[in-house]
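Structure first, commentary second.
For chain A:
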Amino acid sequence: MNGEQIVFWICGIFAVVGALGMIISRKAVHSALWVAFTMINLAILYFSQQAAFLGTTQIVVYTGAVMMLFLFVLMIVGVDSSDSLIETIKGQRLIGTLLALAFGGLLLGSITSVARPTVVGLDKANEDYGTNIQGLAHLIFGKYLLAFEVTSALLITAALGAMVLAHRERWEPRKTQAEQMRERTLSGHPTPLPNPGVLARNNSVATAALLPDGTQSQESLPTAFKAIASEDSASKPNEVTQ
Partner candidate 1 sequence: MSLTALMLLPLIGAVVVFALPAGRDLLAKQVALGFGLVVAVAAVVMGLGMDKSNGGLQYVEKYSWIPSFGISWGLGVDGISIVLIVMAAVMVPLVFIAGWNDVENAGRGTVKGFFSLMLLLEVFMIGVFAATDLFLFYVFFEAMLIPIYFLIGRFGGPQRAYAAMKFLLYSLVGGLFMLAALIGLYVVSARELGAGTFDYTALTQLHIDPATQKMLFLGFFFAFAVKAPMVPFHTWLPDAAAESTPGTATLLVGVLDKVGTFGMIHYLLPIFPDASKYFAPAIITLAVISIFYGALLAIGQSDMMRLVAFSSVSHFGFIVMGIFAFTSQGLSGSTLYMVNHGFSTGALFLVVGYLSSRRGSKNIADFGGVQKVAPIMAGVFLLAGLSSLALPGMSSFVSEFLVLVGTFSEYPQAANIATVGIVLAAFYILWMYQRTMTGEPSQEVSSTVNEISKRELVAIVPIIAIIIAFGLFPQGLLNIINPTTKQVQSTVQVVDPAPAVQGLASTEGSGS
Partner candidate 2 sequence: MNNTFEYAALAPVVILLSAGVISMLIEAFAPRDTRRALELTLVFATLAVAFAYVGINMAKEIPGGAPLNGGQSHGIRQLAAGGAAAIDGPGLFLQGTLLLVAFVAALLLAERGIDPQGDAFAARASTLPGSEDERQFTAQGWFQTEIWPLFLFSVGGMLLFVIANDFLTMFVALEVLSLPLYLLAGMARRRRLLSQEAALKYFVLGAFSSAFFLFGSALIYAVTGALDFSTINASLGNVTQDGLVLAGVGLIAVGLLFKVGAVPFHQWTPDVYQGSPTPITAFMAAATKIAAFGAMFRVFYVAFSGMRWDWRPMMWVIAILSMLIGSVIAVTQTDIKRMLAFSSVAHTGFILLGLIATSGHGLSATLFYLFAYGFTTLGSFAIVSLVRDASGEATHLSQWAGLGKKSPVVATVFAFFLLALAGIPLTSGFTAKFAIFTAAIEGGATPLVIVAVVASAIAAFFYARVIVLMFFTEPPVDGPSVVVPSSLTSAAIAISAVITLILGVFPQPILDAVANAGLFVR
């Protein structure tokens, strides 16, 4: 067993474990970490495959940036939210697993159906341009220049998309502190509104706070929740319920 084989088997198994971990972990954060783990292992495999630049990029872009973005969003949507064990779609898990096995079997079967010819190796390809990175650069800015340029459109789209969907513009000028003060005083609630779940038995955002007299304070609920309630009933189109 040479070094490459050792690396392959170790990192390969780790990668698979990470992948399995991703789909098995109940907590989303754990899954994210498993993915990161797999990616790092893949990066190592890249290194051993004469793809040093890619290995680096894998770690920087993927493990570093992309996975962090995932984690960040996970934080937004609730770190500790976890999938329940009960499958809601009947038979989905079983059929899915079976299908995946069948598909994987067919895939692996066809991959292994023919013995690969001997590996050419990248030494020659790299040497044409100097190093691996230079070789890549040559291709990216030569043969694949079009794709490269077009990728910019992709990135702009991504930025634009994130902005359109996530950026909340103001439809009125920002209030000054004085205005806010005045407003609050006039509203009858000089003090901050109770948070959801305050003094209630659970602290979900959906549970209204209890006022000292024991009644529920509707004001404690975020407007979105009230909105959802109305939106759900209002916008539910009659046809889809059939």
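Picked so that all candidates are chains of the complex that A comes from, given by their letters.
Note that contacts are C-beta pairs under 8 Å (C-beta built on N, C-alpha and C of every residue); 3 or more make two chains touch, one makes a residue touch a chain; residues count from 1.
The model shown is predicted, which means the values in this text are computed figures rather than measured ones.
Engineer: Okay, in this complex, which of 1 or 2 is up against chain A?
Structural biologist: In this complex, the candidate that touches chain A is number 2.
Engineer: State the interface residues of chain A toward candidate 2 in the complex, per the touch definition above.
Structural biologist: Within the complex, chain A contacts candidate 2 at residues 106-107, 109-114, 142-147, 149-154, 156-158, 160-161, 163-169, 171-172, 223-224, 227-228, 230-232, 234-235, 237-240, 242.
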